[in-house]
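Structure, as structure tokens:
Here the complex is missing a single protein chain, while all its other protein chains stay put.
Now for chain A:
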Amino acid sequence: MELLSALSLGELALSFSRVPLFPVFDLSYFIVSLLYLKYEPGAVELSRRHPAASWLCAMLHCFGSYILADLLLGEPVIDYFSNSASVLLASAVWYLTFFCPLDLFYKCVSFLPIKLVFVAMKEVVRVRKIAVGIHHAHHHYHHGWFIMIATGWVKGSGVALMTNFEQLLRGIWKPETNEILHMSFPSKASLYGAVLFTLQQTRWLPMSRATLIFLFTMFMVSCKVFLTATHSHGSPFDVLEGYVCPVLFGTGWASDHHHDNHGSPHSGGPGPQHCPAAKSKEELGEGSRKKKTKKAD
């Protein structure tokens, strides 16, 4: 009986990892990315006055992960733009988001239940991108662990890592802030995910790739949907970091972090209770990568 259930889980994961991303999931990725672009202050004005700059910005939001990964691996930066169908789809979404009559498209999409569905689908794409990125890096560098992690991380967090450059396109130049200084939940989760997938790729994690994709997607979807639904900007890792970091980096850091936690309007940390199963898996990679993250923090 147990064997049967395990088999069906494996099969489910396998078929899940083979669902084609292109029309539907990619579409929701573009929609959510461009929604976030529209939330940025000044983005709407920019689209009225300089449509070309706004379009370029939108392309960065949609394809930033591919561009950065290509840049890191020494492949043509505009490689992904040879994929005309995706670019046209993203352009259509950009056009609808910013120029739809009555703002109808934007109003529909930002209606909370619909938005949650799109957010969930976006996380599916994110996890798949991490997995593909690590596979790709593995193809180039068989024992390059750090290269695999970096590529997976970049693929997962996408445009967030090139915020400065993206702001420059919009005419804002703020070199004093960047994503590495204030890592958001998706970037952190991508980093941890990249570590997990790298461990799996180098066979340190006794688990098939499909299963890992399935479990990590479940974790990401539930966390992100929960965070979006409660409008919280905290991250489920906050609590864990609160315990681990004082041990690793001393007391000075702890007080700093505490202050940070209480300073934010929304208290973070509903995640760990939310999905404990995936959490324990997180911890595996956590210890090894913690150092790097915190240094960055």
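One rule holds for everything that comes next: a contact is a pair of C-beta atoms (placed from the backbone, for glycine too) under 8 Å apart; a residue touches a chain by one contact, two chains touch by 3 or more; residues count from 1.
Just so it is clear, contacts and distances are computed from a predicted model.
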Among "Peptidase S26 domain-containing protein", "LSM complex subunit LSm2", "Trimeric intracellular cation channel type B" or "Proteasome subunit alpha type", UniProt-listed name of the chain not shown: "Trimeric intracellular cation channel type B"
Listed residues A:V87, A:I180, A:M207 or A:V225, member touching the removed chain: A:V87
Omitted-chain contact residue, chosen from A:F22, A:F111, A:Y141 or A:W204: A:F111
Options A:V24, A:A92 or A:L168, residue touching the unrepresented chain: A:L168
Omitted-chain contact residue, chosen from A:L27, A:A43 or A:L68: A:A43
Interface with the unshown chain - residue positions in chain A: 38-39, 41-53, 70, 74-78, 81-84, 87, 95, 99-103, 106-107, 110-112, 115, 168-173, 231
